[in-house]
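In this view, the complex is presented without one of its protein chains, the others remaining in place.
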Amino acid sequence: MTDARDQAVDEDVESFRIRARAWIEANLPDRDHPGDDDRALQALLFDSGFAGIAFPREYGGAGLTLAHQKVFYDEVRAAHRWAPCGMPWQVSIGMMAPTILDHGSEELKRRHLPRMLRGEETWMQLLSEPRGGSDLAGATTRLTRDGDTYVLNGAKMWSSGAHTCDFGLCLARTDWDAPKHRGLSMIAVPLHDTPGLVLEVIRAVDGNPGHFCQEFFDDVVVPVENLVGEENSGWAVAQSLLFHERNATGGAGYGYGLQNARPTNRQAQRSADGVIATAKQRGVGGDPVLRQLMAESYIEYTASRFANDRIAAGMRTGQFKGPWGSLLKLHLGALSSRHAKIGLAVGGADGVIWEGDAKVGGVAGEAWLSARGIAIAGGTNEIQRNIVSERLLGLPREPSPDRDLPFSEVVRNQHR
Amino acid sequence: MTDARDQAVDEDVESFRIRARAWIEANLPDRDHPGDDDRALQALLFDSGFAGIAFPREYGGAGLTLAHQKVFYDEVRAAHRWAPCGMPWQVSIGMMAPTILDHGSEELKRRHLPRMLRGEETWMQLLSEPRGGSDLAGATTRLTRDGDTYVLNGAKMWSSGAHTCDFGLCLARTDWDAPKHRGLSMIAVPLHDTPGLVLEVIRAVDGNPGHFCQEFFDDVVVPVENLVGEENSGWAVAQSLLFHERNATGGAGYGYGLQNARPTNRQAQRSADGVIATAKQRGVGGDPVLRQLMAESYIEYTASRFANDRIAAGMRTGQFKGPWGSLLKLHLGALSSRHAKIGLAVGGADGVIWEGDAKVGGVAGEAWLSARGIAIAGGTNEIQRNIVSERLLGLPREPSPDRDLPFSEVVRNQHR
Amino acid sequence: MKLELTADQEFFRETTRKFLESESPLTAVRQRWDSPDGFDRGWWRAAADLGWTSLLVPEQLGGGTLSGSPVADAVIVAEEMGRMVAPGPFVPVNVVASTLATWGSADQQALIAGLVSGDEVAAWAFAEPGRSWDADAVRLTLTVDGGDVVLAGRKAYVEAAAQAGHLLVTARADAGLTQVLLATDTAGLTVVPGRSIDIVRRYGSVVFDDVRLPGSALVGEVGGAEAAVERQLQIAVALQCAETVGAADRVFETTVEYAQDRYAFGRPIASFQALKHRIADMLQWLEFSKALSDAAAAAVDADATDGEAARLVSVAKAYIADHCLDIIDDCVQLNGGIGVTWEHDIHLYSRRAAVNRAVWGSPEEHKERVAALLEI
Partner (left out) sequence: MKLELTADQEFFRETTRKFLESESPLTAVRQRWDSPDGFDRGWWRAAADLGWTSLLVPEQLGGGTLSGSPVADAVIVAEEMGRMVAPGPFVPVNVVASTLATWGSADQQALIAGLVSGDEVAAWAFAEPGRSWDADAVRLTLTVDGGDVVLAGRKAYVEAAAQAGHLLVTARADAGLTQVLLATDTAGLTVVPGRSIDIVRRYGSVVFDDVRLPGSALVGEVGGAEAAVERQLQIAVALQCAETVGAADRVFETTVEYAQDRYAFGRPIASFQALKHRIADMLQWLEFSKALSDAAAAAVDADATDGEAARLVSVAKAYIADHCLDIIDDCVQLNGGIGVTWEHDIHLYSRRAAVNRAVWGSPEEHKERVAALLEI
């Protein structure tokens, strides 16, 4: 197993590409028939030295760079093969593992990173709260030290895929007298068979259980060694996590980029291809007005692809400092709604009306209903615009009347 | 002269309409050949009791209502006749006269309102300053009491048509130790042959003198009786002026509405008709994509017309309280740029390129260059959005760090 | 959302609103997701009792207007239905009743009483699969065969098709547009029930397999239905615009309230200027939508022959379908994550607005119609 990784020492990107290509062709399944055991496939990648390509070797990675990782997944896509890229891998390996790498104790890193990279454990995040929205630092979930353990009380929401994951990185308040950003801690909470933890899947707009969950913590006991970073330094850990999230969602950093993920039917509609296919099916591909709209979708997604490469290059070369992934996330968030409206135009009545008694149909209409998800989850468009203007351009920060107050004195939601 | 006005006592709108229609047909020139002496025409209106229809009779008005005024100008338009409606009447009678009516001393009203309504005197406003922009209450023009007179020093900018008008209502600071809104006064400054006053016409984007002016005041002496309202209550006067301005620009209140004004060539381009004419001339009227854009322009201008009526009705019936004219101004400001882009699309290369050596041509291109004017002058789109959200919907005000400071301590423009 | 209603209209709005709030709250709307019909017959009769189905019918046929402007009256119901995303075949029943009252034979007018009482439901079969909502696009054939007429073809997106006892069908004969009224149990006619993303609004397809009818089924002359069809379209679009405006109005109202109550970063989110400015834009779109919706209804009431009604209806549809959808869309954003869950009511409105965007013609189609009417 370490042999595979040994080949990688100081390997340049082009040599790596040739080696990766050969391995991919010999080992990975066809993209259209990938089977259904992504965990086994991830283990194969790991055992062959192709999981966690940019992670240090001592934690099970290949010790190479993000450029190597990008090359690997480009080759996978070019060869029309499949490597696990969607949920939960995108989150567990693309966002949580790098956060552990940045802030976890040596013990946590040694114990969990290899398992995460191998797919034996999948992790996700527990940040947002029912009353909190975008104001993550306003978390009111309570984490209390009790001898050798911590006790967790409160609720989290909008946690994607918590029902299928093994651990959740949970942001909770440990000091209520400190200002909001300085009384938080991050802790890894096991999600299976945990006494006091109730997990519910939130019903999506289509009426079916979605991938967002809600968790209620009632005196949940968590070992002290699960703390990630120091007590009361949880905001720094969350910032790191959000950095990796933005990059992963935008397709930079440790994430795989949405373009690598296996498209579902609904995702297919969320691309120019899906809309074009609808137009052809409805026989309206020749409509000059709809052609403008379809071209617009194609243009935006094409722009996204090249902007991705540009921002990756800027970060790689150090010309772009700071959370530039926000620009990609902002674009996706702004585009999703526009694209859904284009879908409605192209889909016409067939996009919202169908024969039969199924409650779900009309792919354009359903895509429209859920389009705002990407503009809200993972940091709303508004949060991204704040980040872009304040942290990429250095414009003055928004006044935050609660920033320096002891958290216990902060005004929260009111009901008139 | 008073006879004409006597007919109007308690006259209902429909009786007035019949009387007005007959008078219009007998007296007003054809809309397309109105001659060039709007002053004489305004005097005719005044002498016949049709100027200042909603102004009190003691100040030369007809003592009727804004509904009567609207009917009069509707009839003028319907009969394809012409009554003075553009600049400077829209400003002098539509905005300045009502401000004098609201705040002027009895003496000021008796002396100036009849002259304004008869067109013997034209008035305009001196509010913005070179360094001030939208922050009108931050005026730094200095008005100092000196015995029986005031002395004015400073500069004003963006004053439309100052070079053709007789008086300017000037907002100036009389108390530098009061908070910004509480140290201002409004005074009427004569604009002709005034010692110490230098007036320059600002060059517009087309390279020619535009209708905006800049004024420099160097120890300009103004009589004390020219003060409008009390000393240090100038902000209330300015608010009143801005209220009338928004209404007039939007086409409500004492103004005539842009739809009544005589269209110039450039204004013609600033309407759906202009764009449609361009399309026909270029032979691209059949292009389905451009047809969508032209229809959009037509739809927006049509919406504007009916929204105008709606808001006038809301204000008339008291269902809309506050500066609802802002909504119309916001729409015009947002539309002008969009409409100019539609003009560029329809105009194509012919909109920006022409044969011959004239420096001005390409009507779509020139319209595009100046389109932002309406989105900035008379209160920017941003100011209107603040007004709409704060004063029509009651949302919380923007934090103004300078609001309660003595003005002398307020931080102003910095140069890094 | 007219500002100057007559006293009768004010009262009508009030009773309509109270009826919907008590007899069709959003919880009840949600429950009807499981029902094939989308509405309850008894409930519909109660709504009819309030006058929902009689406004476009003259007094001598059992109806009557409140104000002399029947479409403006009906708009009041449509707005309130939009505010409560209400069920019920309001548009088709009123359209059919109106046309039968004007163009129907005495026999056909006998159906009106049932429509007015709510005992009967009728639908209008107009659009065809994959085609635009335009009279020119009608291809269903009507052939005159002796004293009979024969229909062949297919209709789609027919609101309440499977719930209706009768269909008003727009067909094309050699002589031009022609309409017939027939019962849904006529031989050769198959109704294929369907659904939409709207929670309670049901649509169906109708297959005409050489459906043979007596000449008495004709509504008006063979080839003489153009004016009736245009009027039906105008009424349908005017009512639909009012409904969409009502939906956006309600969403905007609740969202602005929410933004004032919800705190983030120690401030109500309605204090953030970026949101305030978007809310200001939304109010502008909403008020302009209201103005256009009322203007369209007034023009249809005036039944002007200079094309004013046709033009204003299309102007209103294009503006409202786009801008009210944008209002609802940005309100979802302002509501944050909860706005994209089943539990939150906003998706009920998103659904209605998305269906209304497409039905009776998209904004793109109506813009083209405006361009054509302007003779560009």
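Going in written order, the chains are labelled A, B and C, and every chain counts its residues from 1.
We adopt the following convention: a residue touches a chain if its C-beta (ideal position, glycine included) is under 8 Å from a C-beta of that chain, and two chains touch if they have at least 3 such contacts.
Keep in mind it's a predicted model, so treat the numbers as computed, not measured.
Peer 1: Given that one chain is not shown, what are the shown chains it touches?
Peer 2: Spelled out, the missing chain touches these shown chains: A, B, C.
Peer 1: So which of B:Gly147, B:Pro195 or B:Pro401 would be touching the chain we can't see?
Peer 2: For the chain that is not drawn, the touching residue is B:Pro401.
Peer 1: In the full complex, which of B:Pro114, B:Gly138 or B:Gly161 touches the chain missing from this view?
Peer 2: Spelled out, the listed residue whose C-beta touches the missing chain is B:Gly138.
Peer 1: For the chain that's not shown, point to the residue among B:Trp23, B:Phe216 or B:Trp354 touching it.
Peer 2: If we include the chain that is not displayed, B:Trp354 is the one touching it.
Peer 1: Spell out the interface residues on chain A facing the chain that's missing from view.
Peer 2: Residue positions of chain A that touch the missing chain: 276, 279-280, 285, 288, 291-292, 294-296, 298-300, 302-304, 306-307, 309-311, 313-314, 317, 319, 327, 330-331, 334, 382, 384-386, 388-390, 392-393, 395-396, 398.
Peer 1: List the residues of chain C that touch the chain left out of this view.
Peer 2: Chain C touches the missing chain through residues 272-274, 276-277.
Peer 1: Could you please point out the chain B residues that touch the chain left off the display?
Peer 2: 128, 132-135, 138, 157-158, 202-207, 210, 212, 282-284, 289-290, 337, 341, 344-345, 347-359, 361-362, 365-366, 368-370, 372-373, 375-377, 380-382, 385, 398-403, 405, 410-416
The criterion applied here is as follows: only the chains that are shown with their structure count from here on.
Peer 1: So which chain ends up closest to the centre of the protein, judged by Cα positions averaged per chain?
Peer 2: The chain sitting closest to the overall C-alpha centre is C.
Peer 1: Hey, how far is the Cα centre of chain A from the one of chain C, in Å?
Peer 2: The mean C-alpha positions of chain A and chain C differ by 42 Å.
Peer 1: Which whole number of Å gives the spacing of the CA centres of chain A and chain B?
Peer 2: Once rounded, the distance between the two centres reads 52 Å.
Peer 1: Of all residues in chain B, which are in touch with two or more distinct other chains?
Peer 2: Within chain B, the residues that touch at least two other chains are 288, 292.
Peer 1: Where in chain C do residues touch two or more of the other chains?
Peer 2: If we look for residues of chain C contacting two or more partner chains, we find 260, 267-268, 364, 368.
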